[in-house]
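Quick notes on the structure that follows.
Missing here is one protein chain; the remaining ones are kept as they sit in the complex.
Our next item is subunit A:
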């Protein structure tokens, strides 16, 4: 042995290299990272002063984190790639549910990406090393979640009977009427504006309030409809959410020492709740109840238990000691929890060629369930669906469109300028109180006063260009083709108004509708209100 090697061996014998380090010891070292708090300032604007001595609850180190997450990944991907493959799980999913998963997996992936950026933004804003450590762990979690959501789409695209939409859903983001709502809630809500408000949107509302109904309820409905893929992945995601909820709580704790905080916090909580609710309440409800053959608990009941009682009651109750109250808009949200998802589903059926998925009108069995759980549903929505079916809603030769049917009967479709989601003032049963405004020759539609107030208070924040403004004058089939809404044969639509493999709608069938996109804010005879 060379003399140098002998010397190394001897040195190691005298001073053995540590084979492991106590993670909590490492965590203590983090406290020695002494940033210059006087000189250094956060990168993003905020109204709040975040305490430099804030603690975080999990005190995770990278080593502990990696060990824990690798065990989760092994279980999850092992189940997907081995167990579920052998069980042919992809083809045991009820097609109604499988179709909605094209939207759910994609929207959640977008949300996770926004959450990644949002928690990184908080890392750049907080000053306490411990608090930053908590946000950093969340950044890594969100990278994981983005990949997990993408892997749900990937798995479905390989194993599900109709991959169109799992392979390329985001291609349709320009025309899918729901995508702007996703971007508003999960994009802009999580990572723009006041950094602490972003934390409230992401951690205190979306994660602490809505991941229970979104992920836990959704996986229950998934399993009931034959989907073992989604629970395998989404429940693994949910195991990370507690850390994020704790981060949200810690954000609040970090700003409470400053007496000015209470001047701002209630406003941010109210706005964040309304922002997240406007998209999540109707979308999740519609996905569960209209994307399923086999029903579980009505969405209104799940929402009431998890959002109203658990979050607004118990979770926010913990923050009462700081003077925080439930959002004032909670009563309107409660009304939405009963009806807004039915309103959204009606618009989704009316605008089906833009959605990229296959939708199936409620049948007799569904209608009985809806009427039993939402008394009055049949008179309001059920009769419309029956009429649409009779007029040839599913038939590619019919030239029928629910959107045209609505417009011909004076049921205008507008886009809410703040939430970016469509609404119909005359057919909606949710908490609607529409208003229309004009400024500098441009007209704006709002579905309710909370959103109107947000725009009036922060007009530069809502520069959204809506679908009608963007595509006014486009013929429908040209638009769907240009947006990428056709299958590999270049003519059959990705979206379909039924689940069969026969009678698939093509671009020619869509052209038969003879529909050119109008901008209702320009063509209607608008006059100043008195």
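Simple rule for what comes next: contacts are C-beta pairs under 8 Å (C-beta built on N, C-alpha and C of every residue); 3 or more make two chains touch, one makes a residue touch a chain; residues count from 1.
The definition used in the following text is that contacts and distances are computed from a predicted model.
Candidate names were "Glutamyl-tRNA(Gln) amidotransferase subunit A", "Putative ABC transport system ATP-binding protein", "ABC transporter permease" or "Soluble methane monooxygenase hydroxylase component gamma subunit", and the UniProt protein name of the unshown chain is "Soluble methane monooxygenase hydroxylase component gamma subunit". Looking at A:65, A:154, A:264 or A:308, the residue that reaches the missing chain in the full complex is A:264. Within the full complex, the residue among A:239, A:257 or A:465 touching the omitted chain is A:465.
Across A:77, A:294, A:405 or A:474, the single residue that touches the chain missing here is A:474. Within the complete assembly, residues 41, 43-47, 193-194, 260, 263-264, 266-268, 270-271, 328, 412, 435-444, 449, 452-453, 456-460, 463, 465, 469-470, 473-475, 478-479, 482-483, 524-529 of subunit A touch the chain that is not shown.
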